[in-house]
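Let's look at subunit A:
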Amino acid sequence: MEQLLANPYVQPLILTAVIILVFPLVAGYIVLAERKVLADLQVRLGPMRVGPYGVLQPLADALKLMLKEDIIPSRADKWIFWLAPVLSTFTALSAFAVLPLSDRFYVADVNIGILFILAMSSIGALGLILGGWSANSKYSLMGSLRAAAQMVSYEVPLGFATVTAIMCAGTLSMQGVIQSQFERGVWGAFDNFGLMLIPTALFIIAGTAETNRAPFDLPEAESELVAGFHTEYSGFRWALFFLAEYAAIVVISSLCVTLFFGGWLRPFPNVAFLELPLSTVFPVALFALIALGCLKGVPRQAIFGFKLVMLALTGAFLLLAAMFALPVTNEIVIGLFWFVLKLAVMVYLFIWYRGTFPRFRYDQLMDVGWKWLIPISMGGLILNGVVQLLARS
Partner candidate 1 sequence: MAATTLVPPPVQDDTFLDSNELVLNMGPQHPSTHGVLRVILKLDGETVLGADCVIGYLHRGVEKIAENRTYQQFAPYVDRMDYVAAVSNGLGYCLAVEKLLDVEIPPRAQAVRVILTELNRLASHLLWLGTHALDIGAITPVFLCFREREEVLSIFEKYCGARLTTHAFRIGGLQYETYDTFEKDCLAVCDLMQEKVKEYHDLLTGNRIWVRRTTGVGILNAADCKDYGVTGPVLRAAGVPWDLRKAQPYSGYEKYDFEIPTAKNGDTFDRYIVRMQEMEQSCRIIRQAVESIPEGPIKGKVGKVIKPPPGEAYVSIEAPKGELGYFVVSDGSLNPYRLRVRPPSFVNLGALDKMCRGTLVADVVAIIGTIDIVLGEVDR
Partner candidate 2 sequence: MRAKRPLRRPVKRKPAEMPSAPWEGSVPAALRERFGEAIETTQLLGGQRLAIVDIGAAAGILAMLKNERGFDYLVDVTAVHWPEKEKQFEITWILYSFASNDRVRVKAAVGEGAKAPSATSLYNSANWLEREVYDMFGIEFEDHPDLRRILMPDEWEGFPLRKEYGLIQQDADWVRENLKIESAQ
């Protein structure tokens, strides 16, 4: 056993399996969170029927999608139609391989990790394009054309923003970037006397466009293209596209967190006296409060199943709180905690955009991309380069 665990391939393999198995569930819960947050912005309740407060909704949705009739349009290019969602999901999930979930949880720490992620997200666009093209529907075709143009345009500012961060960190390895932020004692976003805020903002904007999220959701613009590139998809294939989209959101958010917000580092990683309040008291209090909220959320007249699920949730959160209270377990999971928390903030940002902004028009999207984001990101790169050279010499 000891020997098996010591094998350098075992831990990555286990982690890979866990990610592939668990991520669909996580994506389901991101969807639930999205629906709940949007509902909150839109003066309504969101899912409330499946399980207490709708907490079991993702399971019901997943079941529904898997049991749905599998429809391939008769005039579609069947193999490509089949391949496209697989390609999208495959590339989006592959990028997880280099994500530094914490100092000990990662599949691989490749020395070109960032490059790998960018490459995978570029290939992911191919899935969208093929999917839209093979369906042999005009709406799909227009959606995929838009996807192609948008991906190409917004990869440039995304790339420039990434290069700026890499330049600041001096490495292409994801763990290395975090390490360098720890050494300099400041998050990437606030480095170079705050000038790094420019690429940070650009990265978030271009990342939103790269993942086809509102207000840049033109490839699937509901109001004009019905559903854009996945108009003809239904059931499980559609679910794969959906999974790919949420995986892409998580990957881009993770990249952003890693490059600019310190990855799995806690805030103020070099200030020693904050160690106890931030690393122990904060998570314990957070999960204890959530557990309390779950307990309080049970109405007196609730049925048994409702109470059971809520009690289970309470128990789970108490367990988490306990995990963070014990120093032994705390040490293992604290990095993951900070990473997921930062990721959650980023995902919330994406949902917030969706609830607030109208959609861009195609020409305006190109306008913003080429006339504003690219010049600004190039300027940001040069400015940061000069400042860094002067400051560090």
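Regarding selection, all candidates are chains of the complex that A comes from, given by their letters.
Heads up, the rule we're going with is that a contact is a pair of C-beta atoms (placed from the backbone, for glycine too) under 8 Å apart; a residue touches a chain by one contact, two chains touch by 3 or more; residues count from 1.
Just so you know, these numbers come straight off a predicted model, no measurement behind them.
State which numbered option touches subunit A in this complex: 1 or 2.
Looking at every copy, the candidate touching subunit A is 1.
If we count contacts the way the header does, which residues on subunit A are in touch with candidate 1 in the complex?
38, 41-44, 138-139, 142, 214-215, 217-218, 221-226, 354-364
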